[in-house]
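Only one protein chain is missing; all other protein chains are in place.
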Amino acid sequence: MTDKSKEKSTEEWKPKIIAFLCNWCSYAGADLAGVSRIQYPPNIRVVRVPCTGRINPFFIIKSLAYGWDGILVSGCHPGDCHYISGNYIARRRFAILRDLMTFLGIEPERLNFTWVSAAEGERFAKIVRKTVENVKSVGPNKIFNKKW
Amino acid sequence: MNFEPKILGFLCNWCSYAGGDLAGVSRIQYPPNIRVIRVMCSGRVDPKFILSGLQVGIDGIIVMGCHHGDCHYLEGNYEAEVKFKMVKLLLSLVDLQDRIHLEWVSASEGVRFGEVVTSFTESIKKLGPSPLSGENFDQQLLEKLKAIELAAGGERLRALVASKRIIMEEGNIYGEKISQEELDEILISAIEDEFLRQQILLKLKNEPLSVKDLSQLLNIDSSVILKHIISLKARNLIDYIKIEGITPFYQKL
Partner (left out) sequence: MNKVGAVLVVGAGIGGSQVSLDLAESGYKVYLVEKSTSIGGVMAQLDKTFPTNDCAMCIISPKLVETGRHHNIDLIINADIREVSGDAGNFTIKLTKRALHVNQEKCTGCGVCGQECPIEAIDTFNEGLSMCKATSVKYPQAVPLVYSINLEKCIGCGICYGVCKAKAVEYDQTDREIEINIGAVILAPGFDEFEPDSIKEYGYSKYRNVVTSIEFERILSASGPFAGKVLRLSDGDIPRKIAFLQCIGSRDMKRGQPYCSSVCCMYTAKEAVIAKEHFDVINPTIFCMDVRAYGKDFDKYIERAKDEYGVRYIKNRIASILEIPETKDLKISYETEDGKIVEEIFNMLVLSVGLNPPKDAKKIADVFNINLNEYNFCETSSFNPIQTSRPGIFVCGAFQGPKDIPETVTQASAAAGAVNVLLSEGKNTLITKKDLPEEIDVRGQPPRIGVFICHCGINIGGYVDVPAVTEYASSLPNVVMADRNLYTCSADTQTIIKEKIKEYNLNRVIVASCTPRTHEPLFQETIREAGLNRYLFQMTNIRDQCSWVHMHEPENATEKAKDLVRMSVNKARRIFPLERMTLDVIKKVLVIGGGITGMVAALDFAKQGYETYLIEKKNELGGISREIYSTLEGGNVQEYLDDLITKVKSQKNLNLYTSTHIEAIDGYVGNFHTTIKHGEIKIPVEFDHGVVIVATGANEYLPTEYQYGKDPRIIRQSELEEKIYKSPNELHNIKSIVMIQCVGSRNEEHPYCSKMCCAEAIKNALKIKELNPEINITILFRDIRTYGFKEKYYQKARQVGVLFIQFNENQEPELKIENGNLNIIVKKPDVGDISIKADLLALSVGIVSSRDEKEELAMQLKVPLNDDNFFLEAHVKLRPVDFATEGVFVAGLAHAPKPIEDCISQAKATVSRACTILSKDKIEAEGKIARIDPTRCTGCGLCVLNCAYNAIELQEDRRFGTIAVINEALCKGCGACSGNCRCSAIDILGFTGEQIFAMIMGRE
């Protein structure tokens, strides 16, 4: 162990969570949380995508491979998709992906799929809190044990 | 045993403190209950000074400054008057308004200094001991006073008090003067709001409570409590913590 990592292990572990948010609902919901100054844990890093339908399963797998401790994917509520049906497609895709990942031994708590509308700033903050809790409950991501 | 009240005096350095000295030089006798804190100007007396004094069980507080027009710092005593008035309004919500007093005493009024202190001491004697001292200590009142202190220290009341005099006397940023009555009305409603909100916050600090709980604890109509809960929630000071049956509970964040 290098000195730096030793130092790290002594501090409180702050999970890093990558969040894929669809541009039209969830990203807007996250903005509303901001405008309403609703506080939530600073562990997420947002990647904006046009639609949850855009999210390739590889994005999730690569995120875990590259050491992100948890994933949050949030799109529009069923029926609200800006692109008509993108979120339905995404929903089916992630249902399968989640099963596969669980099968591979990845804790389901790392994979958080949900939806948040543009009016749900409050809900967005809640979901982030819940996600951080979920990820904290399973500890750091050591799946691939890759050095950085 | 006779009740000997503890009285705190905030005296401005240039007039009232000098007046107090003159009383001494002139050997004017007055009751020994007063303990004096010297400040450079009565305008320095932060409402929180008075409110924290009352919280530790002082029976009466008197603030003394220069007569209008005499202020060493030009207008400090005018500011003192506006602040004092707000404190008085706040204290009237818990019926402690008679335990504080503001008086103008100049450097040459040694005799008057003695009279002022004597009469204030008498009036406090009549009132009896502070409910925040001794055996009949009123815990609820203490909490209310804390709420008042927080309200008086809050941005909203400070902003109103700080701008009141200039708006009344010189005109606001639009160049209009607003009457004292109108401003007092705004101030009073702000005082009532902030006092209640601070009380709610203090209650929610310790445990999650529902609107109905708060209504009972504070003896205020539950629909009024709900209005303030909404305001506090909008400022992200409190949040829903749980729902029991049909009743949401709130907690301070």
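Lettered A and B in written order, each chain numbered from 1.
Here is the rule we go by: a residue touches a chain if its C-beta (ideal position, glycine included) is under 8 Å from a C-beta of that chain, and two chains touch if they have at least 3 such contacts.
Note that this is a predicted model, so its numbers are computed, not measured.
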Quiz prompt | Which displayed chains the hidden chain touches across the whole complex | solution = A, B
Quiz prompt | Sole residue of B:94, B:127 or B:178 that reaches the chain not shown, by the stated touch rule | solution = B:178
Quiz prompt | Which residue of A:16, A:98 or A:130 touches the chain not shown here | solution = A:16
Quiz item: Which positions on chain A touch the chain that was left off?
Solution: 14, 16, 18, 23-25, 27-28, 30-42, 45-51, 53-59, 62-63, 66-68, 76-77, 79-80, 82-86, 89-90, 93, 117-123, 125, 148
Quiz item: Which chain B residues touch the hidden chain?
Solution: 155-157, 159-160, 162-163, 167, 171-174, 176, 178, 183, 186, 190, 193, 210-212, 215, 222-223, 225-227, 229-231, 233-234, 240, 243, 246-248
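Everything below uses one rule, namely that only the chains that are shown with their structure count from here on.
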Practice problem: Could you please state the distance in Å, as a whole number, between where the Cα atoms of chain A are centred and where those of chain B are centred? | Solution: 50
Quiz item: Mind pulling up the chain A residues that touch chain B in the complex?
Solution: 36-39
Practice problem: Would you tell me which residues of chain B are touching chain A in their complex? | Solution: 234, 236, 253
